[in-house]
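Here the complex is missing one protein chain, while the rest keep their positions.
By letter and in written order, the chains are A, B and C; residue numbering begins at 1 in each of them.
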Amino acid sequence: MIRVTVWHEETEPGREKDFPNFPYYPETMQAKVDAVYPGGMGKTIATFLKDTDIETRVSYLSDPEQGLSEEVLENTDVLVWWGHSRHRLVEDSIVRRVCDRILGGMGAIFLHSAHESKPFRSLMGTSGGLSWREDDDREDMWAINPLHPIAEGAAHIVLEEEETYAEPFDIPTPDELVYISAYEGGEVHRSGCVWNRGRGKIFYFSPGHETYPNLHNPQVQRVIKNAVHYVKPMDTVLEGLKSVKIQKREM
Amino acid sequence: MIRVTVWHEETEPGREKDFPNFPYYPETMQAKVDAVYPGGMGKTIATFLKDTDIETRVSYLSDPEQGLSEEVLENTDVLVWWGHSRHRLVEDSIVRRVCDRILGGMGAIFLHSAHESKPFRSLMGTSGGLSWREDDDREDMWAINPLHPIAEGAAHIVLEEEETYAEPFDIPTPDELVYISAYEGGEVHRSGCVWNRGRGKIFYFSPGHETYPNLHNPQVQRVIKNAVHYVKPMDTVLEGLKSVKIQKREM
Amino acid sequence: MIRVTVWHEETEPGREKDFPNFPYYPETMQAKVDAVYPGGMGKTIATFLKDTDIETRVSYLSDPEQGLSEEVLENTDVLVWWGHSRHRLVEDSIVRRVCDRILGGMGAIFLHSAHESKPFRSLMGTSGGLSWREDDDREDMWAINPLHPIAEGAAHIVLEEEETYAEPFDIPTPDELVYISAYEGGEVHRSGCVWNRGRGKIFYFSPGHETYPNLHNPQVQRVIKNAVHYVKPMDTVLEGLKSVKIQKREM
Partner (left out) sequence: MIRVTVWHEETEPGREKDFPNFPYYPETMQAKVDAVYPGGMGKTIATFLKDTDIETRVSYLSDPEQGLSEEVLENTDVLVWWGHSRHRLVEDSIVRRVCDRILGGMGAIFLHSAHESKPFRSLMGTSGGLSWREDDDREDMWAINPLHPIAEGAAHIVLEEEETYAEPFDIPTPDELVYISAYEGGEVHRSGCVWNRGRGKIFYFSPGHETYPNLHNPQVQRVIKNAVHYVKPMDTVLEGLKSVKIQKREM
């Protein structure tokens, strides 16, 4: 059983009033998001990922320890991260905890604007910046190797509308480039990328803007589920973390 | 002075009648190509590459030893290869000679359909195949790292019409991915790629269909010229080939 | 069930007299090899690989179609190749057949001197050359990522004597570097490397000189068995080869 935690910067549904000072999401925008993802985006993702071999939980920025306590992380094999406008609210000590757990072997999937989240930037060592446009266009996503395990069943994905994310994308060269996207406006984006960092595997995948229904797209869901299997820690990592000792100097 | 040889599968202009059995290029097509590239494509390329530090010659499939004699290669620092429909005519022994020279340090630039030429396939180890469409579309080429020396002055190139070349592109992961293209139809293509093979550097660049004027585009010309500088052998290669000995077993 | 074919340049045991003109292996040398690998090296490898989920057969250079008929290849998921001194005897048309099958998805493991075999060189695009010494030394093999699936159970392998293979090793940058070796004389070698080519996965692994018993080493055996699992075609390759069409131009 793979234990997935979906972390989302949103407030736990129903508790919005307790966090009046969370930035972003003016009321009209929030209404729009609620219409597309009733119950919240976190719950949407957790629901479609759930399977005979995947159990899921949702963690919110509004939870104790911002939803990323030691206890949560110790019970997570794969962390799915969605953030867009509250990156700065995540505390540095919690970012360090998340990154250390990923370097130790936990899988991680960063969706959409998580390319600018603190953990992603910390793991990449770069800004994670990219070019973007507000005029949202049709996006064609292509698996450059349609037989990559992450692309199974999704060699070509068409999204009628998505936020335009484009090169230059300030990332280290991916260890595996899985998807490249073209937008109607002629832009391109390395939109599905795998990196190995420490003992962990990391997947970035661009779909998932909060006002478009792309997380309901069966192929997008398929890719994220494939990715859960791809980045999950190997048994050797889960069992063997203690047996392989890297001698650390005392500083 | 960098010595560039532009090799082209075309007949040396004026000698077409001597090679009545060269396949492809029905008369109507040939007329179209001649209108776009009077004097031939080879000469066009050699002319725009010529510079204070670059001297050029053109070599034709119709030349002795198919334009690729030992003498030609020994006097070539960078080989630019254009081929589309006569790949099969190039003799295997000559392909071997070209590849050995590249592995020894000669730079190589493969344009457009040269992704299916024998030397390119031999150096890659793969088929070089890609998806393509005859309906030619607008192509947007983007340098994913606009500061790569090959992309200098050409961060974004717009070609109003070009043959649509698309993923999956059957190549080894490039050592450096320089350009990605989007086509009007939504396709994407890794259209500018660098590989190191042996002591040689290889650049593939997709523009240059024979019926479109894209080799007259100043940015396309700029990229090819930048690439000549990028793939040219280092002085250490030119001088040092003898001093670094790789002991070969006798077979 | 994974179907493994072990190909070896040796004569099928018992039939040596039928091939009096096979080069190499003077009688004294052959006696030495027979003492270390009674029944032949091919059989040794096939025997230790055999498992509940792996079935094996041995194919010899002395077999019809040099042991690599269409029928053999169609019934092979992973090909293990051992060759040292008869590389040149393998016919080019058969090399092409083997490479095409690998590009189509068959896994391949090249052992020891197979770095200079025709299929390996053809898939790499380079000479495959390396530095070597006849004074055979102790070799320490290190998994640079001890949690790589190929290195499971074999983070550090000590071989008391092995032929010294050293850098510079004329290969394209591996997609995954798994093992680096040090020899007593101070040499280093990238001794375990993975490449993706077409739909196939390729693993090179340096141990296995014919006069040393290293193919009896349990860790060496473990790595080769791990690699069989790692390079075997994904189900999507086995099933899906027809569904993903790469449109080929007619040439």
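Criterion: contacts are C-beta pairs under 8 Å (C-beta built on N, C-alpha and C of every residue); 3 or more make two chains touch, one makes a residue touch a chain.
For clarity, every value in this text was computed on a predicted model and none was experimentally measured.
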item	value
Option touching the unshown chain, where C:S117, C:S181 or C:Q221 are the choices	C:S181
Contact partner of the left-out chain, one of C:R101, C:R190, C:H209 or C:K232	C:R190
Sites on chain A contacted by the missing partner chain, in the whole complex	85, 87-88, 99, 103, 116, 122-127, 129-132, 168, 170, 172-173, 175, 195-198, 244, 246-249, 251
In chain B, positions touching the absent partner	105, 145-147, 149, 152, 155, 196, 199, 234, 236-237, 240, 244
Where the unshown chain meets chain C, residue by residue	138, 140, 142-146, 158, 166-169, 173, 177, 180-184, 186-188, 190
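Criterion: only the chains that are shown with their structure count from here on.
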item	value
Cα superposition angle of chain B on its copy chain C, in degrees to the nearest 5	180
Chain centre separation (chain A, chain C; CA means) in Å	39
Cα-centroid distance, chain B relative to chain C, in whole angstrom	34
Contacts with 2+ other chains: residues of chain B	168, 173
